[in-house]
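Removed: one protein chain of the complex. Kept in place: all other protein chains.
Now for chain A:
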Amino acid sequence: MTSPEMKSLSSPNQTCVVIGASHAGVSFAFALRKEGWQGGIVLIDQDPDLPYHRPPLSKSYLANPGNGLSLLKAQESYEKEQIQLKLGIKVTTLDRESKALRLSDGNVLSYDKLVFATGARAWMPQLNGMEPGMPLFTLRNAGDMRRIQQRVGQSTSKRALIVGGGFIGLELAASFRKMGLAVAVMEREERVLSRVTAPELSSYFEKLHRSQGVEVLLGQEVKAIRPSKNGLQVSIMDNLSIEADLLVFGVGIRVNSELAEQTGLDATGGIAVDGQCRTADKHIYAIGDCTLHYNPYYERHLRLESVQNAVDQAKTAAAALMGKPEVYDALPWFWSDQYDLKLQMVGLSQGYDHSVLRREGEHSFSLWYFKEGRLLAVDAVNVPKAYVWGTKYLKERTALDSEKVGDPTIDYSSFAFSPTPHLNLPK
C-alpha cells in the first residue's frame, strides 16, 4: 500500500502515545510495532510496576507473596521494540486541538496518534462511619495487593470480610482461606455470581465456598462501620455485626473515561468506539475494559472486563491504525480459578431464556445457555472439553439440539441437529 496516509503513518517522526500499560496497552504497543509502525511508541501508566498480569492478583499472587508478579513482557522486550515506558506517571490533561498531553511530572507530550487503554478502577462505596486509616481495601493493582498482604500479616484475629460475591470476591475468599484466614463473604443479592451466571452455578459456588469454611451471607448489606480493637466492627442488617481485621470490597468498577469525557468524546458507559476501535476523533483510539463497543455475535453494545477483549481489541486497533481495517468480532471468554477448581466461560449468557445442565461428575459439569433456541454461552466447571466445544459451536453458529447437550451419554461432537448437511464437511 502506498497511499499518502500510509506513508505518513509509517514515518519515524511520528509518535503514538498509549495511556494505560496493562494487558490492552502493552499488547497494542507490541502489535503496532509488528504491524510496521516506525515512529515512537510511548506507554504511560500510573502504576509504577513493570506491566504484569492482573488476573492472578486475586488468585495465585495473593496467596503466594514470594512468587512475585508475572510480567506481561520482559524489560528487554520493550527496549528491543523501542517502546518507551513512562511508569508511575499520570496524564493530567489532554488537548485534542494541539494533540498534546500534560503529565503529572510536569512534562508535555505531543502525539500523532493516541490510544486510551485506561481500563477501570475499583469502586469503594461510601459507608456510615468510614474513616481514613481504616483497614478497608479494594483490589485492582499490585499496590493494592501488597497493602492487603501487609494488613493480613499484621492482623491479630486473622478474620477477613469481603463485600461482594462476584468473581473478585469469591477468588479473594479462596485465596484468604489458603492463607489461613477466617473469611466471610457478604452479597447484596440472594445468590453469589448473580450478575454473570445461572442459579445452578451460583448455588454450586456457594456450597463450594461453604464447604471450604467460608461464611456466605446472602441478601446482606453493610449498614455501618466502627473501629474496634482488632480492626473493624461491621454492622449488617438484622442488628447483626461482624468483627474483622480487614474488609475488602469487590463491588464493581468505575471506567477511567474522565480524560476522554472532558475533551468531549462520547464516554457514556465506556469510551465509544467503532468496529476498528476508533473514537470520533480520527487520531484517537480506545481499547480494552474502558471501551463501549458493538459485538456482532450478540448484536449489541458491550463493555467487557476481560483479558480476551483487551488483547483482541489491541490487535484490531493496531491493524486499523496501520490502515488494515479488520472489524472486531471476537467471541468473549473468561476464566476463574478458585481452590482446585477451573471455571471457563465462553460467550455471554445475559438474556438467556433456557439453560441446560450437563453433568459429568460431582465437581465437573457445564451449563449451556440458549435464547430462542440459539446458543449464547457455555460455563464449564472442570470440563475444558465443554468449553472447547462450546467455543467451536458458538464460532460456527451451529444450531444445537438442547436435549442432546443435556445427555451425558452423547459425545460433545454430536450436539448439532441431525441431519445438518452444511456442517457435515470432512475435517
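As a working rule, contacts are C-beta pairs under 8 Å (C-beta built on N, C-alpha and C of every residue); 3 or more make two chains touch, one makes a residue touch a chain; residues count from 1.
Everything that follows uses one rule, which is that contacts and distances are computed from a predicted model.
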"L-serine dehydratase", "2Fe-2S iron-sulfur cluster binding domain-containing protein", "Branched-chain amino acid transport protein (AzlD)" or "Metal ABC transporter permease" - which is the UniProt name of the missing chain = "2Fe-2S iron-sulfur cluster binding domain-containing protein"
Touching the absent chain when the full complex is considered, from A:267, A:311 or A:378 = A:311
Task = Sort through A:56, A:119, A:165 or A:270 and give me the one touching the missing partner chain.
result = A:56
Note = Across A:123, A:297 or A:335, the one contacting the chain not displayed is A:335
Ask   = Which listed residue, A:182, A:218, A:388 or A:410, touches the chain dropped from view?
value = A:388
Remark   = On chain A, the omitted chain is touched by residues 23, 53, 55-56, 70-74, 76-77, 80, 307-308, 311, 335, 337, 342, 344, 384-385, 387-389, 391-392
